[in-house]
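Since the structure comes first, as structure tokens, the remarks are kept for the end.
One protein chain is absent from this view; the other protein chains keep their places.
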Amino acid sequence: MGDSLGKLFVVTSFGESHGRCIGVVVDGCPAGLPLDAGDIQRDVDRRRPAAGAGSTARDEEDKVEILSGVFNGMTTGAPVCLLVWNRDVQSAEYEKTRFVPRPGHADYTAFVKYGGFNDFRGGGRFSGRITAGFVMAGAVARKLLATAGIDVLAHTVEIGGIRAQPKTADEIKQNVDQNPFKTADLEAAVAMGDAVEKARQEGDSVGGIIEGIALNVPAGLGEPVFDTLEGELAKALFAIPAVKGVEFGSGFSASVKRGSENNDPFTASGGEVITLTNNAGGILGGISNGMPIVVRAAIKPTPSIARTQQSVDMKKVRRASLVIKGRHDACIVPRAVPVVESMMAITLADLALRAGILPKVIR
Amino acid sequence: MGDSLGKLFVVTSFGESHGRCIGVVVDGCPAGLPLDAGDIQRDVDRRRPAAGAGSTARDEEDKVEILSGVFNGMTTGAPVCLLVWNRDVQSAEYEKTRFVPRPGHADYTAFVKYGGFNDFRGGGRFSGRITAGFVMAGAVARKLLATAGIDVLAHTVEIGGIRAQPKTADEIKQNVDQNPFKTADLEAAVAMGDAVEKARQEGDSVGGIIEGIALNVPAGLGEPVFDTLEGELAKALFAIPAVKGVEFGSGFSASVKRGSENNDPFTASGGEVITLTNNAGGILGGISNGMPIVVRAAIKPTPSIARTQQSVDMKKVRRASLVIKGRHDACIVPRAVPVVESMMAITLADLALRAGILPKVIR
Amino acid sequence: MGDSLGKLFVVTSFGESHGRCIGVVVDGCPAGLPLDAGDIQRDVDRRRPAAGAGSTARDEEDKVEILSGVFNGMTTGAPVCLLVWNRDVQSAEYEKTRFVPRPGHADYTAFVKYGGFNDFRGGGRFSGRITAGFVMAGAVARKLLATAGIDVLAHTVEIGGIRAQPKTADEIKQNVDQNPFKTADLEAAVAMGDAVEKARQEGDSVGGIIEGIALNVPAGLGEPVFDTLEGELAKALFAIPAVKGVEFGSGFSASVKRGSENNDPFTASGGEVITLTNNAGGILGGISNGMPIVVRAAIKPTPSIARTQQSVDMKKVRRASLVIKGRHDACIVPRAVPVVESMMAITLADLALRAGILPKVIR
Partner (left out) sequence: MGDSLGKLFVVTSFGESHGRCIGVVVDGCPAGLPLDAGDIQRDVDRRRPAAGAGSTARDEEDKVEILSGVFNGMTTGAPVCLLVWNRDVQSAEYEKTRFVPRPGHADYTAFVKYGGFNDFRGGGRFSGRITAGFVMAGAVARKLLATAGIDVLAHTVEIGGIRAQPKTADEIKQNVDQNPFKTADLEAAVAMGDAVEKARQEGDSVGGIIEGIALNVPAGLGEPVFDTLEGELAKALFAIPAVKGVEFGSGFSASVKRGSENNDPFTASGGEVITLTNNAGGILGGISNGMPIVVRAAIKPTPSIARTQQSVDMKKVRRASLVIKGRHDACIVPRAVPVVESMMAITLADLALRAGILPKVIR
């Protein structure tokens, strides 16, 4: 339960890390949107680890297949099922430590919730690999949003304590795929590399912060009081494993500001109402105000580390020590960047449909 | 649209700041829960401004009425409608500045989204007053959770840059209602008072951070991959006006930690699996792990300030300056504390029902 | 649970027969719709028993109140709460037979489902009186649909075995409120009156069939494969107590027709595609085809009858005989006519919004 997201643009996720496939059904995409596997493949490929980015070498040669909902290269209005088949799966190792949960992972909670019937191999349903499905759905959403001129991007703003300098949207677009850390600050990228490498050598890992930005979002998206733009985006972002915080605009730093600093003054420009600053992150009262949507997600350091850790034997309920074998991601932040984009796009597509901003048929 | 929250414990909000009433319908509360208006009144009263807490003097003598769903002092399984009538309403002032949106408020976005038909008086549907309905629903949720031993509390951990020292759950319970800032650190309360008073004298306002804690939550709440415990709690908390960030456990600070620091080692204690630290905030893989749920919400400084602000005339789309008349809250953080508790309780009640942890009839 | 209906036009019902009120919250009504209590009152009044129609004499002087969502005579986009207060309540009689369920009523199932905590007075949540809330919500839906030219009507086509002759939509509109049985066939009305009176004298009751018709529904409403127009209408109609069957177009009689008879040939008329017959009841593949939507609902005979009936004592689980005291409706069919209209209107409003046929703001 809980594997569907959205009200009018409904994304249903399925598949496990070491099962047969990772898939997603996108229901509610308007008919008439040009869509081919290549569009989606590009986004899925961006999720793959870059050389030197501190990620595992698992050969994820994911080839996207469209199983339904597309005819003659266009969406039909029927549900779009997208899928990548799993391969290169080494499961034997997981069996050995089946009852010794990895700290920071879902092993323990999944065991309790599903009575031990969960597919534990590679984290099963809780693996970061699940996000391949999110990215496939996000690719559809992004194409849909593009028909209304809406653009969604994301970039790493911090890794291992190294902060990137602020950059413009254009710089972000230009730089984000030019370095393994998906940051727009190419100098910071070097320092991030050092931080990740140091952590790896010490058998450890680092986390970071990703910023997502949506441009050209018209005013009016968001359905308060409960389905606010912040609330829906946050819910979607917390579906990404390792996200432990979400903030909009000035976010937590707003708590130390004065109202006179944090309020964004309105002005008129070119016949439009805009704000001079964007501490609100483009959202007032849970509704987009026409300024860029700005959100940041805190990514915890990868829980899989090479060091021996203290755990328990869940069956005997007694202490056990754990060494996680195999390759480890010392930093998964860059791989989460396209996932942040995807979850934003999915949410914005749903709220744009709910606000009546996108048509039911693209012509 | 978007005024209902939850899947099995469904809260529907209605009412406006200067309309006839603020109300809420709670659908899905199990039958057999003892409930009277007094239970709910206590929580609603906690939302009222305390003397010296920097809040407006509007006489909110809200008397809770139960309109349905309770019979012979017990819930019946039918929807529970709860309501407070509005009074003491001064609306004329709002008419004057109807087309000049207050910076930091929803005036502009509501005007755009609802075509100018929204009830703008006192912020209408976007007023903090709406949260009186959240608190009424939260009171029902808290009583329901209490039948399973689950306890939800919240306290101010920062106002105007003044941080409270960490306190135990018992200290929080004991101290939170003993000072106007609803903090557990009585010394910090004094400094918070100074900070708020200084802001007020300068025609300004301050924000802060509220921490919510849920105790005795069994492992297993949360429905990944999308309806995670973090995601559902965050969505609910972002429904509180002025919340701009939400984090769990070590949250944003996790981004600068190493995996070896941030992972919570498991251990066995009294036949139960627990963790030695709680950087996860009681949530792993989107599911409660049996440790206390810990969440923090960033509250932006109250946007209504006494100073002249730059705005626009929305009809003529040209600049206008704005002075907000009347009383102002220099700090609404303490008033939001019971609202944070309420939104947590509502979400936990829904997820506990979804997890099958609460019965359909309380006997 | 289960007291909300619809996805974009969301109706939440609350209240009990002998509680404080009957109410409804309508969320998702576009802003800018002119609405006053009088509009709704007219529909609610039509639900009241007409003299001579075989209904109870309970003085239901229901005065509709708008509690929220309307400002300056227009909907605001916020949830509309509508309410009638209960009065004239005689509850003592119900206490006596509390544990002896009335055959054909929900007394037994409610007792089991809600563990005996349900408000049993007057049927509580299962009383026909609940439909006053449906009618209030339906009145909003009808006004909304009228902005798109859509018209919903209903009439009695059978009572106590007396069939009305087919009539045109205009005749239905003209005649339906001119006789106590809300039929368009004024001759049949006389025979229906005899049938009802005969049943009443024999301490018995009769049922019947109501036909609902929606005119000017554009092609395209309905969201297959599951949220079909038939499925959503049927679900809404089965919420009316006593409805035990729903059919569209030729309905059950289609089962004895040949395909060549039952298929509706297409033709072109005035630049539009229409069908020459309407055995489909205006619905093909779960989607409206532009022809009138035609649905019929079977209403079982009122279960409350004057005769002694066989029942059980639910607590002791042994046989008991039951005499239902007080006034009885020998036929509730006419009172259900405006309720059928209302449930149709609510469903069509929701599906029209989902199909993007109604705007988010009425201008």
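All chains are identified by letter, namely A, B and C, in their written order; residue positions are counted from 1 within each chain.
By our rule, contacts are C-beta pairs under 8 Å (C-beta built on N, C-alpha and C of every residue); 3 or more make two chains touch, one makes a residue touch a chain.
These numbers come from a predicted model, not from an experiment.
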Legend entry - Touching partners, among the displayed chains, of the absent chain: A, B, C
Inset, instruction - Quick one: say which of B:Arg48, B:Lys198 or B:Lys360 touches the chain that got left out. - result: B:Lys360
Legend entry - Chain not shown: contacting residue from C:Gln41, C:Asn216 or C:Asn263: C:Asn263
Inset, instruction - Consider the whole complex, including the chain that is not shown, and state which of C:Val112, C:Val190 or C:Val323 touches that chain. - result: C:Val112
Legend entry - Listed residues C:Gly160, C:Pro292 or C:Pro334, member touching the removed chain: C:Gly160
Inset, instruction - For subunit C, enumerate the residues touching the unshown chain of the complex. - result: 1-5, 11, 13, 101, 103-106, 108-110, 112-113, 125-126, 130, 158, 160-161, 199, 202-209, 219-220, 222-228, 230-232, 234-239, 241, 243-252, 254-268, 271-273, 275-276, 279-281, 284-290, 298-305, 307, 309-312, 314, 317-319, 354-355
Legend entry - Contact set of subunit A toward the excluded chain (per top definition): 1-4, 8, 10, 12-16, 19-21, 23, 25, 27-28, 31-32, 66-69, 71, 74-81, 83, 113-115, 117-119, 121, 124-125, 360-361, 363
Legend entry - Interface with the unshown chain - residue positions in subunit B: 7-8, 354-356, 359-360
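In this section, only the chains that are shown with their structure count from here on.
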Inset, instruction - State the chain with the largest centre-to-centre distance from subunit C, centres being mean CA positions. - result: A
Inset, instruction - Averaging only over C-alpha atoms, locate the centres of subunit A and subunit B and give their separation in whole Å. - result: 26
Legend entry - Averaged-CA centre spacing for the pair subunit C and subunit A, given as whole angstrom: 46
Inset, instruction - Could you list which residues of subunit B touch at least two other chains? - result: 1-4, 13, 113, 125
